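Here it is, the structure in full.
Every protein chain but one is kept in place in this view of the complex.
Now for chain A:
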Amino acid sequence: MPSNTEGLRVTVDGDLPPEVLNSVADAVRQAALERIAELDLSPHLREWPLAEPPESMPEAARVDGILDPLRPFLGIILKPDAVE
(Lines give C-alpha, C1' and ligand atoms only; values in the text may rest on other atoms or scores of the structure.)
Protein backbone atom coordinates (compact mmCIF):
# COMPACT_ATOMS: atom_id res chain seq x y z
CA MET A 1 0.00 0.00 0.00
CA PRO A 2 1.27 3.49 -0.71
CA SER A 3 1.99 5.74 2.22
CA ASN A 4 -0.01 8.89 2.60
CA THR A 5 2.80 10.86 1.02
CA GLU A 6 2.93 8.80 -2.12
CA GLY A 7 0.69 8.51 -5.06
CA LEU A 8 -0.61 5.30 -6.47
CA ARG A 9 1.18 3.84 -9.44
CA VAL A 10 -0.37 1.07 -11.50
CA THR A 11 1.92 -1.29 -13.36
CA VAL A 12 0.83 -3.80 -15.94
CA ASP A 13 3.42 -6.51 -16.48
CA GLY A 14 3.61 -8.53 -19.62
CA ASP A 15 4.70 -8.26 -23.20
CA LEU A 16 1.59 -6.62 -24.52
CA PRO A 17 1.07 -4.59 -27.68
CA PRO A 18 1.27 -0.81 -27.17
CA GLU A 19 -2.36 -0.37 -28.17
CA VAL A 20 -3.42 -2.78 -25.45
CA LEU A 21 -1.33 -0.96 -22.85
CA ASN A 22 -2.75 2.36 -24.00
CA SER A 23 -6.23 0.93 -23.68
CA VAL A 24 -5.49 -0.29 -20.17
CA ALA A 25 -4.03 3.09 -19.25
CA ASP A 26 -7.14 4.85 -20.55
CA ALA A 27 -9.35 2.54 -18.52
CA VAL A 28 -7.30 3.16 -15.37
CA ARG A 29 -7.43 6.92 -15.89
CA GLN A 30 -11.19 6.76 -16.44
CA ALA A 31 -11.70 4.66 -13.32
CA ALA A 32 -9.56 7.06 -11.29
CA LEU A 33 -11.49 10.06 -12.58
CA GLU A 34 -14.82 8.48 -11.69
CA ARG A 35 -13.65 7.78 -8.16
CA ILE A 36 -12.07 11.20 -7.75
CA ALA A 37 -15.29 12.88 -8.90
CA GLU A 38 -16.96 11.60 -5.76
CA LEU A 39 -14.30 12.94 -3.39
CA ASP A 40 -15.19 15.72 -1.03
CA LEU A 41 -12.20 16.11 1.25
CA SER A 42 -11.91 19.86 1.45
CA PRO A 43 -13.05 21.72 4.53
CA HIS A 44 -15.87 24.20 4.32
CA LEU A 45 -14.27 27.44 3.34
CA ARG A 46 -15.00 31.08 3.38
CA GLU A 47 -13.39 33.91 1.54
CA TRP A 48 -10.07 35.11 2.80
CA PRO A 49 -9.54 38.82 2.30
CA LEU A 50 -7.07 39.78 -0.36
CA ALA A 51 -6.41 42.96 1.58
CA GLU A 52 -6.80 43.03 5.34
CA PRO A 53 -9.69 45.25 6.47
CA PRO A 54 -9.23 47.59 9.41
CA GLU A 55 -8.77 45.86 12.74
CA SER A 56 -11.35 48.17 14.22
CA MET A 57 -14.07 46.66 12.05
CA PRO A 58 -16.17 43.97 13.78
CA GLU A 59 -15.26 40.46 12.66
CA ALA A 60 -18.61 39.76 10.99
CA ALA A 61 -18.52 43.02 9.09
CA ARG A 62 -14.91 42.44 8.12
CA VAL A 63 -15.93 39.25 6.38
CA ASP A 64 -19.23 40.41 4.96
CA GLY A 65 -17.76 43.67 3.81
CA ILE A 66 -15.24 41.85 1.71
CA LEU A 67 -17.69 39.54 0.04
CA ASP A 68 -19.02 40.98 -3.16
CA PRO A 69 -21.98 39.19 -4.67
CA LEU A 70 -20.68 39.75 -8.19
CA ARG A 71 -16.97 39.41 -7.73
CA PRO A 72 -14.74 37.56 -7.65
CA PHE A 73 -16.22 35.09 -10.06
CA LEU A 74 -13.21 33.18 -11.26
CA GLY A 75 -11.04 32.37 -8.32
CA ILE A 76 -11.14 33.48 -4.75
CA ILE A 77 -8.76 32.86 -1.93
CA LEU A 78 -10.15 30.79 0.85
CA LYS A 79 -8.98 29.39 4.08
CA PRO A 80 -10.44 26.66 6.25
CA ASP A 81 -12.88 27.82 8.90
CA ALA A 82 -10.93 25.69 11.31
CA VAL A 83 -7.95 28.02 11.31
CA GLU A 84 -10.01 31.02 12.40
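Observations
Basically, contacts are C-beta pairs under 8 Å (C-beta built on N, C-alpha and C of every residue); 3 or more make two chains touch, one makes a residue touch a chain; residues count from 1.
What we mean here is this: contacts and distances are computed from a predicted model.
Hidden chain, UniProt protein name from the list "Gluconate 2-dehydrogenase subunit 3 family protein", "Cytochrome P450", "Nitrogen fixation protein" or "Serine-protein kinase RsbW": "Nitrogen fixation protein".
Mapped onto chain A, the interface with the missing chain covers residues 7, 29-30, 32-34, 36-47, 50-51, 70-80, 82-83.
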